[in-house]
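The block that comes next holds chain A.
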Amino acid sequence: MTSGGDLLIFLALATPLFAAVAIYAVGRMPDVRETLTVIASIALSIVTISMFMRVGAGNPPVLTVARPLAGLEIAFRLEPLGALFAVMASALWGVNSLFSIGYMRGKREANQTRFYVCFAFAMFAVMGIAMAANLFTLFIFYEVLTFSTYPLVTHAGDAAARRAGRIYLATLVGASLVLFLPGIVGVHLAAGSTTFIPGGLLTGKVNVVTGNVLLLLLVFGAAKAALMPLHGWLPAAMVAPAPVSALLHAVAVVKAGAFVILKTSAYIFGSDLISALPAATWLLWVAAGTIVIASLVAMTKDELKLRLAWSTVGQLAYVTSAALLPAAAGLVAGGLHMLIHAFAKITLFMCAGAIYVATGASKVSEMRGLGRSMPIVFACFLAGALCVVGLPPFAGMWSKFLLITAAFGTQTWITAAAMIVSSLLGLLYLAPVAIRALLPPAGDGSSGGFIRPYGAPGPVVAALAITAAGCVALFLFADAVAAYLAPIARRVP
Partner candidate 1 sequence: MTVERLLDLGAAINPGFHLIIAALLAAVAKDTFTRAVALIGGPALALLVMLYPPVAGVEVSREMFLGFQLSLYRPDSLSLIFGLGFVLAAALGGVYSLHRRDRMQDAAGLVYAGSALGAIFAGDLITLVIFAEVATVASALLVFAARTGPAYHAGLRFLTIQFAAGLLLTAGAALYGLEKGTFLIADLGGLWNGLLVGIVDPASAGGMLIFAGVGIKAAFPLVHNWLTDSYPNTTETGAVVLSPYTTTMAVYLLARFFAGYDPLIWIGAAMTVYPVFFAVMENDLRKVLAYSTNNQIGFMVCAVGIGSTLSINGAAAHAVAHIVFKGLLFMTMGAIKLRVGTTKASELGGLHRTMPWTTLACLVGSVSISALPFFAGYTSKTMIMTAAESGPGMLIVWLMLLFASAGVLEHSGIKIPFMAFFSHDSGKRPEEAPFNMLLAMGLSAGLCLVIGIYPGWFYALLPFPDQALEFLAQDLVSTAHIIQQLQLLVFAVLAFMILWRLKLYPAERPGVIIDIEWLWRKGAPEAGPALAKPMRAGARILAGLASIVIGRMQMAARQVFASDGLVSRKVPLSATAILALCILGLVMLVSLFQ
Partner candidate 2 sequence: MIALPSSLNANLVIGIALLVMLLVVAGAIVRTRSLLAAIILFSIYSLVSAVWLVVMDAADVAFTEAVIGAGVSTIVLLGAILLTRGEVEKPGWRALVAPALVCAGVGGLLIYAAAGLPALGDPASPANAHVGRAYLEAAPKEIGAPNIVTAVLASYRGFDTLGETAVIFAAGIGVALMLGFGPHASPLPPAATIGDHHVVLRVSAKFLIPLIALFALYVQFHGDLGAGGGFQAGVIMAAAIILHALVFGLRDTMMAVPPRLVRSIAALGVLLYAGVGVACMLNGGAFLDYDYLFPPAFEKQVPGWLLGDPEHAHHWGQHFGILLIELGVLLTVAATMLTIFYGFAGRTVEAIRQERGA
């Protein structure tokens, strides 16, 4: 065990958990409660960044917590992808906390304490997922994430929210119980362990049929990645308040799904095995279909958050595709895309929230001309949109280029074509939102005024500006991130 590394892991888990308890304890005092949230997010970011550096230095933190059954461990071990995911989630938690404070206060939402507690709890789960050393541990925290976010999805508490919550829970837990868990058990049986091993745990341990079945089980089982036809929960979950959609359905939850698929591909199957499995090809077709269909559906949605949700469905399928490309290069691209899309999509969701809290508008058609009064928000929206679309100078361009290159490099034409088509569609359903708000044709004037006196609350705007800046900054630092991720694509000799 490396010195201090176990402490870091412990801290990464304990900080949000402790925060959850503490927030619950001080729930009566909103100021203290929210200060705690922010402090916890900063603390967590510091922890994850130090872990990140350790991993970069080739000294990954390791910790074994428990051994529930013989041969099954709840253990943690950082590797580049997980470290990146942890840093991303914790940093965006901080930003999102800022946003939440503005939003929840601005909307005078009920049950705010439960909201913050569950959020902290969800971050605990995300940390567990990011740091898991084996599929078993990962599954545990994956489920914890589902359950801890259920109260957030049903936050509104009305019938629609409960219905969405049911869909959310049924799809996610259903898939994980019926597909993911059997898959993991299968892996355990085939390989005698579920530990993530660079180059692939299953390499040389399964035949093609078993490999196919396991791959299908695991990829579809990670329904948080919203691969069609298990995508329905994501649009449904949009009944949640904007901060929830922002962090969970742009960053934590959906990225957990994508992360699982990437990690499974890199460390359970390994690119050699993936290349040999026909199921990977079938899944690439499914992913390509998801990319295109989701983009088409997004075009028809007037409700902004729904549109963003469908866009997320498509973008997640990018990562899935990346993970399944018969070349390790896709993994780095997928990891990068995971990070970049997180920044972009959280920006978009926070913009949607800011608009909603300031004006009550949630439909695209109600936002014409709003950019005149909320220029920063819509400029950031444009930045996020262009980042999702993959236009420079936003980071999305790099990950998309890498993905397309990887697809071309492996002669996976269908994936490349789907990505290209969906980029164009993405531009069509995202860019006009901002353009019509910022540069409205005459007569398209702002359809509704502010329902709050001073527009979007300051923290809200600050939060989304930070992430929008992140989209640009990542354009410049994509190389560093990719270099950091490079080890995950390394093959076993």
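The rule is simple: a contact is a pair of C-beta atoms (placed from the backbone, for glycine too) under 8 Å apart; a residue touches a chain by one contact, two chains touch by 3 or more; residues count from 1.
On how the list was made: all candidates are chains of the complex that A comes from, given by their letters.
All of these numbers come straight from a predicted model, not from anything done at the bench.
Asks: For chain A, which of the options 1 or 2 is its touching partner in this complex?
Replies: Candidate touching chain A in this assembly: 1.
Asks: Give every residue of chain A touching candidate 1 within the complex, in rising order.
Replies: So the residues of chain A touching candidate 1 come out as 300, 386, 389, 391-393, 397-398, 401-402, 404-405, 408-409, 416, 420, 423-424, 427-428, 431-432, 435-436, 439-444, 478-479, 482.
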